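The block that comes next holds chain A.
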Amino acid sequence: MNKDVRSCMKCGSCTASCPSGRVVAFRTRKLVEDRAIGEIDYDDLSLWYCTTCFNCMERCPRGIDITDEILKIREEAYRKGKVLEPHRAVLRYIYRSGHAVPINPEVREKRMALGLSELPPTTHTFEEALLEVRRIMEDEGIEYKE
Partner candidate 1 sequence: MIKTAAVVGAGVSGMQAALSLADRGVKVFLIENTSSIGGIMARLDKTMPTLDCSICILSPFMLAVARNPMIEIMTLCDVVGAIKTEHGYNLEVLKRPRYVDLEKCTGCRDCMAKCPGKVIMPFEENFGRIKAIRFDFDQAIPAVPYIDKDACLYFSKGICGNCVKFCQKGAIDFEQQEETLNLEVGGVFLATGSRPYLPFDKTEYGYGRYKNVITAMELERLLSASGPTSGHVIRLNDKKEPKKIAFINCVGSRDLRTNRGYCSKVCCMYGIKEALLVKDHDPEARVTIFYIDIRASGKGYEEFYQRAKNSIRFIRGRPGELLELDNGDLLLRYEDTESQQPMEEVFDMVVLNSALVPSEGSEQLAKMFGIPLNEYGFFDAGGDPASPISTDNDKVFIIGACQGPNDITDCVSQSIGAVAKTYSIYGDVVERESKELPGTDKENPRVGVFVCHCGKNIGKYVNMDEIVEYAKTLPDVVYVEDSLFTCSESGQKSIKEKIQELDLNRVVVAACSPKTHENTFQEALVEAGLNPYMLEMANIRNQCTWVHSDCENESTEKSKDLIRMAVSKARLLDPLFEREVDVRQSCVVIGGGVSGMASAVELSRSGFEVSLIEREDHLGGKSYVTDPKYREIAKHLIDSVTSDENIRLYLSSQIVHVDGFVGNFDLTLDTPNGEVNANAGTFIIATGYDFADPSVDGYVIGGPVIAEEELVRMMDEERLAGKDFTFILCAGVRNKAHPECSRVCCISALRQIKRIQDTVPDANITVLYQDIRAYGYYEDIYRQVSENGARFIRYSPDSLPSIDANSKSVGVYDTTSSRTLKIGFDLCILERGAIPSRGTNELRQLFKASAAPTGFFAEAHLKLAPLDTAIDGVFIAGACQYPKTVEESLSQAISSAGRAGIIMGSGKYKVQPTTASIDEAKCVACGLCEKLCPYKALKMSEDGKHMEVIEVSCKGCGTCAAFCPSNAISMKGFTYQQEKEKIKALLRGVAK
Partner candidate 2 sequence: MSFEPRIVAFLCNWCSYGAADMAGTSRIQYPPNVRVIRFMCSGRIDPNFVLEAFLRGADGVMMTGCHIGDCHYIDGNYKTANRYEFLKHYLDILGIGADRLQLEWCSAAEGLKFAQSVTAFTERIRALGPNPLKEGGK
């Protein structure tokens, strides 16, 4: 539906629907309002509390695609270099292995015990495929060679 965040009427459906808001002081509606008036605090951890469950977005009566908007805010934060270390690590894993969660010796064994190939037929198996992924990331200006 993608209506402007400024059309928010402060009904509170979003905050009320949010699974995170129930356990931490993250308030979806506040984020929307801050966005509407252009006062995002990129240092505020709240940005990262959203699970992208889409509840708020599917329920917003004013048709604001809230979850998508939150992702945009995160992207801006990232561009400003404000990102959580574990997330940076995930990028690093992808760069290194093509996988956000690369395989380890234990699982290799488990795979074999189950009768599966030791390595999955993914970038783990195909070196040139991994290079392709890296190339795409490098083109975007992301390098995590270490």
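A quick word on the picks: all candidates are chains of the complex that A comes from, given by their letters.
Definition applied: contacts are C-beta pairs under 8 Å (C-beta built on N, C-alpha and C of every residue); 3 or more make two chains touch, one makes a residue touch a chain; residues count from 1.
None of the values given here were measured: they were computed from a predicted structure.
*Asks:* Could you work out which candidate touches chain A in the complex, given the options 1 or 2?
*Replies:* My answer, from the options 1 or 2, is 1.
*Asks:* Which residues of chain A touch candidate 1 in their complex?
*Replies:* So the residues of chain A in touch with candidate 1 come to 1, 3-4, 6-18, 21-22, 27, 29-30, 33, 36-37, 55-56, 58-63.
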